[in-house]
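Here the structure comes first, spelled out in structure tokens, and everything after it is commentary.
Presenting chain A:
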Amino acid sequence: MLEIKGLTATIGDKKILRGINLIMPDGEIHAIMGPNGAGKSTLSYVLSGREGYTVTGGSATFNGQDILAIEPEARAAAGIFLAFQYPVELPGVGNANFIRTAVNAIRRARGVPELDAVAFLKEARAAIKSLKMPDDMLKRNVNVGFSGGEKKRNEILQMALLKPSLALLDETDSGLDIDALKIVADGVNALRGPAFSALVITHYQRLLDHIVPDRVHVLAAGQIVRSGGPELARELEAHGYAGLEAA
Partner candidate 1 sequence: MNVSDFLDRIDFSALAGPAQRRVNAVERFRAQGWPTRADEAWHYTDLRGRLKNFEFALPIGTGNAFGMMPVTSSPCVTFANGRYAETHSTTLSFVTPHGGDVACEAGSDLPMVAVNAAIATGGALFNVPNDVDAGTVFLVSLADAANQLAIASRHRISVGVGASLTLIEISRGMGEYLHNSVIEIVLAKGAMLRHYRMQDEAADAVHVTTIFVDIAADAKYESFILNYGARLSRNEVHVSLAGAGGEVSLGAAQLLSGMQHGDITTIITHDAPHCASRQTVKSVLGGAARGVFQGRIKVARAAQKTDGYQMNQALLLSPDAEIDCKPELEIFADDVKCSHGATIGALDPEQMFYLRSRGIPEEQARVILIRAFLDGALESVADQQARAVFENAIEAWRLKGMS
Partner candidate 2 sequence: MAAVTETIETIDRLTDGGYKFGFETNIEMDFAPKGLNEDIVRLISAKKGEPEWLLEWRLKSYRAWLTMVEPNWARIRHPRIDYQDLYYYAAPKRAAPKSLADVDPELISMYDKLGIPLNERAALAGVAVDAVFDSVSVATTFRESLSKVGVIFCSISEAVREHPELIRKYLGSVVPAGDNYFSALNSAVFSDGSFVFIPRGVRCPMELSTYFRINARNTGQFERTLIIAEEGASVSYLEGCTAPMRDENQLHAAVVELVALDEASIKYSTVQNWYPGDAQGRGGIYNFVTKRGACRGRKSKISWTQVETGSAITWKYPSCILQGEGSSGEFYSVALTNNYQQADTGTKMIHLAPNTTSTIISKGISAGHSNNTYRGLVRIMPRAHGARNFTQCDSLLIGNQCGAHTVPYIESRNQSAKVEHEATTSKIADDQLFYCRSRGLSTEDAVGLLVNGFCRDVLKELPMEFAVEAQKLLAVSLEGSVG
């Protein structure tokens, strides 16, 4: 369970998060919507531990563990996965090698035996197939020369293989055509279960047609200003965010 209490954070002198309160029980998928600049991406970066953000107050725990106190890799080992809005290119680093290194780093941290190359490749190929991705996805360098859609699919592939218990999807739908969007949604839905929760950050309703959230939150000016069921997303789609910020 992810519990965020009164979380405030800044970039430099600029206050971005102004007291986020959010509880996400295991097994649930929550969506965070909101206008540009509301702090949606900041929330995902703060939760995953990117440098450049200063937490000035509040707390965030995952399954009782204070995640703000630990390194990014320890958060990954704790089961948190961030699907990047802008996945990073790693020249010369093969995708399969990268994902396997990550899988085994996490397994090592958890005291689970590492996967050998053969076992990993078997799993990876199966994931590729079920996500309807091209085979060469594994052979290419991480995100290098990938189209925007391919990069997002690669994030989903990594998620499928790292099997997180909490996924943070930061505008994974942006720049995707409808087929890619479905692949992304399928990837998330495939992990749905009592031990998996996800925080889906998005601007638009359309991703939520495919990943139906249990709860929808509206983030505006660094605070959650409204929460509700899936119907809230449709309402926002129809009426926009106008008027919400004041709430």
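One rule holds for everything that comes next: a residue touches a chain if its C-beta (ideal position, glycine included) is under 8 Å from a C-beta of that chain, and two chains touch if they have at least 3 such contacts; residues count from 1.
For anyone wondering why these and not others, all candidates are chains of the complex that A comes from, given by their letters.
What you are looking at is a predicted structure, and each value in this text was computed from that prediction instead of being measured.
As listed, 1 or 2 are all part of this complex, and the one touching chain A is 2.
Interface of chain A with candidate 2 (complex): residues 48-51, 71-73, 75-77, 81-82, 84, 87-93, 97-99, 101-103, 105-106, 109, 141, 158, 162.
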